[in-house]
Structure formats: C-alpha cells, structure tokens
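Apart from one protein chain that is not included, each protein chain of the complex appears where it belongs.
Take a look at subunit A:
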Amino acid sequence: MRRTMLVLLWMVLAGCSQEPEQAGFAGLAESVAEGMAEGMAEGGGEGGQLFYLQPGPDTGLTLPEDLGTHPRHRIEWWYLTANLRTESGEPLGLQWTQFRQALLPREAGSIPEPATWPLEAAWMAHAAVSWNGKHVFAERLARGDVGNAGAAARPFSVWLDQWQLESVSEDQWRLQVQAENFSYDLTLTINDQPVAHGIDGFSAKSDSAQGSMYFSYVDIAISGTVTFEDQSLAVEGRGWFDREWSSQFLKTGQQGWDWFALHLDSGDKLMAFRLREEGNPFVSGTWIPAAGQARPLDSGQLALSVIEHREGVPVRWRIEVPAQGVNLELSAPPGNYRNQGLYPYWESPVDVSGSHTGEGYMELTGYR
C-alpha cells in the first residue's frame, strides 16, 4: 500500500533534468526542478521563450514588492527564526520557512487559470519548535497557482494551507501554524528597517557570479502562544526574518552551507555563512551594529571554524570578526535538531559566548 502511495506522491516528478548543477536550499532546486520541469515545457512556449532572471549587484531592492513572489526567479523563501522564552524563562527556539520553487519562469502578471491545475511552481513550508532538548518539525507541500499556497506583498501575506504569515498592521505580522503535534500563534512586531545584505541586497554566494537577493528584518519582538505536546506555552522573545530569492544559487561543487543569525546582547547583530566546497569555502556575512550602517563582511574580515562535531554535525563553532573585536563561541543545545523532511537539514538555536554573549540560530545543510 505504502509503495503505491509513493507512486502517487512523486511519480509526476519523474524523468527530466533541468540544469541539475544548480542547487538550492536543502537540495530543493536540484530535486524539484529536476523532476517537474518537463511537463511544463509546453506551457513555457507561450509568448516566446522566457528565461529565469539571475540577480546581480545592480538589481536592487524594491519594498514592499520584494516581500511578494518573484515568478521569474527559480527559488525564493520567507524565513523566520526566533529565540523565545517561556513564562518560566526556559529558552524555546522556533522556525517557520516557506519556499517557492518555480518549475517554469513567468511574468509576474501572467497568472495561469487555476482550473487547469497548473504545475508552474511548487511550494513547501517548514515549521519547527525546539524546547527542552526536544525538536519537532512539520512540512507541507503544495502546488502553486491553485489557491492554497502563495504569497502577496500588499497586504503582506504568505500562506500554505492553514499555515500563514500575514501583516495585521503597519508594523505587526501574525504567524499561525498548526501541525500534528505542535502549533503556534505569534504576533511579530517589526522594530527596524530591513537590512540589505551584500551589495544593495545582492549577496554573493561564490567567487563567480552566483548569488541571491537577500534582506532581513533583524529586530522583531515576538509574543504569543506555542502549543507543544499538549502544553500551551506563553512565549516572548526576538526573531530574525530573512527574505531571499535567486535563480542560480549555489555553483557546482558546493556541498552545503552553514548559516548563522546572531543577536548579541550588546545590541549588535551578525549574519554569517559559509558555503563548503573543495579548497577554500566561500565565506560572507553582515555586521549590523546596534547603531549605524550594516557592513558586508568578506572572507578577509570574517572567519568561521568548527570546534566540535556531534554525530557528524558541527555543533560548536568559532566566529571571528577581528575588525569588530568579535571572537564568539557558538554552541547548539543538547539534542538532535535535524529537520527530517524531504530534504533533511539541521536547524537549531545557538548560545553565544566569548567576546560577546547572546543567542541566535544556526542552519547547516549537506551533512549526512
């Protein structure tokens, strides 16, 4: 029986390969695009050949439009991590992510007829809660353009089935997720202007042209309720929201990435990532001082190194930004924080010690 159902789930995704060397988050682009594009080839012919757009340093950000979808880009995501505390002061980590994977590029205005069940984009949403050494994760998938999954910039809303993030006022968003064994309903207060990473929002992902458009809201006050194992927990804390899109994200040979978003108690914030490849990894980041302009960091200004592994996953790290006098030691709390979805990856809160104290989130992909 189960076998048959495997057929049901993925059989349509069989058979073709579209530029498989281009990988995306957690293997998403690679795996989904590989399968799905073929059936869509016919539809792509309408109105001439349309190609995916590749962002570059000149692209620039347009807000709030860039909170909505980018149908001419292959992949994009909306991403929230939160370091919260329960009423009794216990730390609780929380993640919500929604991905859009285009199977066919199209102009922003040309929306296909839902009755045709178009297969031009696939959506995937992830939600996870980490509390008391336990980590729960849920995943939902949906076809785009039929109504149950999508995103809009005005008013800002991202939804997949009953999960949704939507703006409720000028600076407040509401995030609701109901999974089988956990749920959350949170109010997010956006305290700051978005931070553009890299060059005007273009965040390079290799020494060649690969990269993505990337901006973040790094100072979000969060309060609400998390239901975990039938316990309803009132929570408060701070969050980090990423918005990122691209068409060619990783280059061939890059095996995965290690990404960090840190809230330092000094009020400074740090985003850092490392793309692993043969030879030297590609390292980049953004230093966001409590006051003043965010500064992009390159490999000469930022160093990441692994201190300790747990079952093959690097769980303790050292991050140095010498120019800022930053020498941090990061460690994941005990436990297994693998998100066991279609494309497994590690997503855990981290404690920060060393030159600064603080907290944050760490995402590691490509570790078996």
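Criterion: a contact is a pair of C-beta atoms (placed from the backbone, for glycine too) under 8 Å apart; a residue touches a chain by one contact, two chains touch by 3 or more; residues count from 1.
In the analysis below, contacts and distances are computed from a predicted model.
Q: Leaving aside the chains on screen, match the unshown one to its UniProt name from "CheR-type MCP methyltransferase", "YeeE/YedE family protein", "Long-chain fatty acid transport protein" or "ABC transporter permease".
A: So the chain that does not appear here would be "ABC transporter permease", according to UniProt.
Q: Pick out which of A:Thr62, A:Thr116 or A:Thr357 touches the chain that's been left out of the picture.
A: Here the residue in touch with the unshown chain is A:Thr116.
Q: Out of A:Ile111, A:Val136, A:Ala303 or A:Leu342, which is the one that touches the chain we can't see?
A: Within the whole complex, the residue contacting the unshown chain is A:Leu342.
Q: For the chain not shown, which residue from A:Leu67, A:Ala82, A:Ala127 or A:Ala142 touches it across the whole complex?
A: Going through A:Leu67, A:Ala82, A:Ala127 or A:Ala142 one by one, A:Ala142 is the residue touching the chain not shown.
Q: Considering the whole complex rather than only what is displayed, give the residues of subunit A touching the chain that is not shown.
A: Residues in contact with the chain left out: 1-15, 31, 35, 39, 114-119, 122-123, 138-143, 146-148, 159, 161-162, 178, 180, 340-342, 344.
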